[in-house]
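Single-structure report; data block below.
Missing here is one protein chain; the remaining ones are kept as they sit in the complex.
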Amino acid sequence: MQNYDVTIIGGGPAGLAAAISACQNGAKTLLIEREARLGGILKQCIHDGFGLVRFGEKLSGPEYAERFMDEVEKTDCEIRVLTFVTRIKRMNGGFAVTLVSRDGVQTVQSRTLVLATGCRERTAKQVAIHGTRPAGVFTAGTAQHFTNLLGELPAKKCVILGSGDIGLIMARRLTLEGAEVIGVYEAKSTPSGLTRNIHQCLHDYQIPLYLSHTVTRVFGQDRLEKVEISRVDESMTPIPGTEQIIDCDALILSVGLIPENELAETLGVSLSAATKGPICDGQLMSSQEGIFSCGNALHVNDLVDYVSESGELAGKNAALYRGQSRDWVDIHTGKELLYCVPQKLNLQADNSEIVLYFRSRDVLNDCRLTLTVDGKEVFAKKYRFLRPPEMERLTLDFSSYGIRKNSDIRLEIEVKDDD
Amino acid sequence: MKRIEHINRNLQKRFGGAVRCEERDGCRIVSGTLDTWQQVVAACDLAADKYSKTHVVNDIVCREVKPASPRLPSLRDTALEGDAPDVLVIGGGISGVSIARELTKWKLDVLLVDKEADLALQASGRNDGEVHPGIDLGKGSLKHYYIRRANAMYGRICEELDVPFKRVGQYVCFDKGYLKPLVGLYCLWRKYHDGIEDTKLISGEELKMREPNFSERFRFAISNPSSGCVCPYGLTIAYAENAVQNGARVSLNTAVTAMQVENGKIVSVSTNRGTIYPKLVINAAGVFADDVAAMADDRFFSIHPRRGTNSILDTKAGVLMHSIASIKELSASKTHSKGGGILHTVHDNLLVGPDAVETWEKENTATRKESIETVFDKQTKTMPKLTQRDIITYFTGVRAPTFEEDFIIEPGRRTENIIHCAGIQSPGLTTAPAVALDIEQMAVAFLRKQMPVEKNEKYDPHRKGIPVLRDMSDEERAELIRQNPDYGVIVCRCEEISKGEILDALRSPICVPTVDGVKKRVRPGMGRCQGGFCSPLVTKIIADEFGIPISEVRKSSAESVITYGKI
Partner (left out) sequence: MTELTCIVCPRGCSLRVDGEGDSITVTGNACKRGEAFAVSEMLHPMRTICTTVRTSFPDAPVLPVRVSAEIPKDRIFDVMREIKKVTLTKPVARGETVIENVLGLSVNVISESDLLLHEKREG
């Protein structure tokens, strides 16, 4: 049986970065990708804006991914594409990973795992859209696949539900290809996507954005013919009497992403209800010893630069992992925070340079983020605004905060009263 | 039996003379004008005797009903012009295909037509897949007559047709301990009076042990170990494929639009693909069975469609329970409707539902939010851990009951060369294998009066299904991949379906080269991402296999365009 130090599942941006850093840290590394080409979802993200943080230039998705692919080719990393993980079991202090490919079924052994499985899109049924089941109802990613990988036009006159970034990007993309985008409808009272995308994808092309609106029904036996749109109240419940019918041939959904952790769950990895990704420590190790998580499988990121960053961290720590014991302590988040990652600190590890990501629950102006340890404020930072779609990142030296085993660590936001 | 005077007195009392009932040609014809469909159903119910062979024919004009003609395929050609089969089966649901398959035991030219783009697109593909134990059916009904025999056949049939079937058992749970002696007596009565032998009572503790996630409040349950589940469209397709392998022909996108009847005999049947001249017609047209009977000049019953919605939950929720839980309200016998339940499917999802709503729309399978909510309100009482958050999809089907709420399995009453298999609703999936055998005999007896009917010596009851690689051992899987490396390329990651399996579906005996056709046969897109990742890949595989542009691949019907061509 072949034996590896680190096995990385998923060859998208997180997995690529993990593979490079695992190799750089001396690990015998295996990278597994189920598709024919590496790059993950970036293959179809042909728009630019990737890599500003990392490379200081605006790259397209394929350009960004291929820089990492070039890099990984230079390492000793073993890459298997068109290979699918069907099963993972713990064995002899490591893992037995069963793979299916054109070559058959094979089981390899690995000391550690890095789960870089990405995320999937929420579907029409998951946002309770009712009616018929015609062709022409696509998630934004599916529409993007048809357009950017297969070169096929999935819509001529469409409605976009949800103002997530992929939805905004697809609004522009379809407009460029000659389709009419009637509007982007968002159930929340604030946009879900980045402000610059609202500007450059919608405003630039005069595509209207309707907040506090949702699609409640679809019509059409064969191909979609029309949708019913309703206004919603603050709890996002449709308001009766506000229905309007709009003729269109496609409904494109950008209503949220869900980290893919089905494999993780079979291994007993604890997931966070807030992120839907593994609960992990500053080294990105999950509740299960030797299993690391990164990228959109860990939590949904809005910038690929951070996906790569977490991949690098997970890859490096997997390479360095030798079964050291851990002492976990919680980082509690206040109610103004949607979540923070990591959710735990391992007191046995080096915590002098912990990258902490967080999102606010609502749009907040003029607020102050505080980190307290046992009631004592150890760090604070002012923010002019915080928006849930825009993830914030901090590097903190937790080793200097005097954290002990039963310490109470709290990350909270104080909002100035603005009466 | 209700007396006609009695019926008319009740109709008068309830509807003030707006409707009346008369007995003619052995039927009860109800006519008049009413405002709502609900009133129409109530009036016909008043006139009907449960399980009676004297059927109610609904001639009431309903003001709320917007008359709609059946949706017909756009295809027009002459592929079937002048075709003269021995038997024409109308309807590619479980009834039609099982009859067609049994008929291939004989040297007969059997042609099955369905107006849809695939088999099992209506009720047979839109139900819960339960193989019923027959506990709630009264003696004297055809449902009861067939169910024990059919239930016992399931193991063999599913083995022959190579489809998954699991006898997982069903529980009818009760929360009132004091009912136990009464329900115990009921079980005994069923056993000795109705011959339903496996039914027994189990204690609350026993139930808890078997299904630990059921509600704490249950004190005891009726256990029906003979109950099971099957993939209803999978079984339908398998039956049809076996029929085709044994010589039957299946023509999809083929709608019967009219019949020419002379001297009590169907001479010809018009379709969008030409006129057919069959010796015998079998009416297995589901919700349209009364329309087909009318075309054949043999209208002696009416269908009143009843909608039901089921939800499918993620396989992650599948671990919550392993059997079938049925809710049986003590007043349920009055409502005719199934109480619905929770079922662990053969694909390890949970299925929750269905509800039961009367409707005049035979083909409206649009889902509604209210249905899902009603069903969940009810079923979370059985299993509190059930949550709508686990729903991955939902669908609505339309049942095809008569007002007598029983099957009609008999030759035409006025037209000689037709056999009706009508009024088929739950437990029609369960009873189909046994019903098919009886109709086979009726058909052969009829045909023998005009032609010799000999055994088909080449008949093979066995059909080999498409291999399901995810269920295989690593060794079996590796061997198949060695023979065909496409089995090693996973296209649908949620359900772990390989390119090889998809190509097998496209090369199967009844090829339906659409995204939905592939999905029904080998399941890509049935999982939690609902085809988000794999639908473009499946579309491309279909295009490549048939050498057509992607824009010519369809989701289901000829008009269900997926893409509009090259950008």
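First chain written, first letter: the chains are A and B, and each begins at residue 1.
In this section, a residue touches a chain if its C-beta (ideal position, glycine included) is under 8 Å from a C-beta of that chain, and two chains touch if they have at least 3 such contacts.
Predicted, not measured: the structure shown is a model, and the values here were computed from it.
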Per the touch definition above, residue among A:Asn148, A:Ser192, A:Thr214 or A:Thr275 touching the missing chain: A:Asn148
Which of A:Asn25, A:Ser60 or A:Gln288 contacts the chain that the document leaves out: A:Ser60
Touch list for chain A against the chain that is not drawn: 37, 43, 46-49, 52, 58, 60-63, 66, 147-151, 173, 176-177, 194-196, 198-200, 204, 302-303, 390
In chain B, positions touching the absent partner: 544, 566-567
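As a working rule, only the chains that are shown with their structure count from here on.
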Whole-Å gap between the CA centroids of chain A and chain B: 41
Contact footprint of chain B on chain A as seen in their complex: 34, 82, 84, 86, 98, 100-105, 107, 120-121, 123-126, 128, 130-136, 139, 141-142, 145-147, 149-156, 177, 217, 219, 221-223, 262, 265
Residues of chain B that touch chain A when the two form their complex: 71, 316, 365-369, 372, 391-395, 469-470, 474-475, 477-478, 481-482, 485-486, 488-490, 493, 496, 498, 528-533, 535-536, 539-540, 550-551, 554-567
